[in-house]
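Here's the structure we're looking at; comments come further down.
Every protein chain except one is present and positioned as in the full complex.
Right, chain A next:
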């Protein structure tokens, strides 16, 4: 038996999720594996529909009833995949918490924020109403909501987007979870607020020794906030490794494309943004080989035959590509920037 100190907190092995969409069954996630120790942070990057949110929701056990999960998700060695909902309820908001993308709609407009922050405390810790209220005020204070003792009885519509996101963070942290999943926590916010919220999340993760999975389509956010990163495309992980290592030497043509497509400060006016040509493939209609094949500048016949295997290109740095010899010769990443 492994030493509990080094044993991963969460261990995902060959996770697959099939969803029933209006266009038929879709393999939204396939062959995703990773492990996260206590206190470690992991970033998930990719475009909309690449399977990053579905991966997060499967960790939370919040996929639609019709979704079919294969593979394994273990929390401290306990299998979570296909766990009955009643058992999952005692973990959610307690040991695993999630912050969602849209603070404007993630709070119930009919309840006060105090009620909503107190809810997980009352449910998991069985606090009395008064105790939960005191704790909720302390939490709202910790996340930087001004005048929490008074504002606790206000309704969500009386707060700004950034303040609401602080409230959802307080909610997610109420029971001091071991794992925090933040799904695009700043995408819906003003740029000026984004940094504050990310700093707050980073401070809290550090302070409480939580593990975090941060989901974003923004490479900048990932670069600054997580130790390790995984790039997803078409439901699979196409590149994964320590954040510094991946940014130093990007291996997958898709990661490189994402990197090149970021807007650059100081670019001459009228310069067009670089794009990745083509569109994300329909998950209901994925190609047999590499999911990125249709859009890849380096595509060859062998890419279309079967899903490429993971190739190790550096310390703990793996890339799902058969053409890394060519792609990595270009030295895309911090080296070339």
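In this section, contacts are C-beta pairs under 8 Å (C-beta built on N, C-alpha and C of every residue); 3 or more make two chains touch, one makes a residue touch a chain; residues count from 1.
Simple rule for what comes next: contacts and distances are computed from a predicted model.
The complex appears with one chain absent; UniProt names that chain "ABC transporter permease" among the candidates "Transport system integral membrane protein", "ABC transporter permease", "Heme lyase subunit CcmF" or "Xanthine dehydrogenase". When the full complex is taken into account, the listed residue touching the unshown chain is A:110, out of A:110, A:265 or A:329. For chain A, the residues touching the chain absent from view are 60, 62, 85-86, 89-94, 97-98, 100, 102, 105-111, 119-120, 123-124, 155, 157, 168, 171-172.
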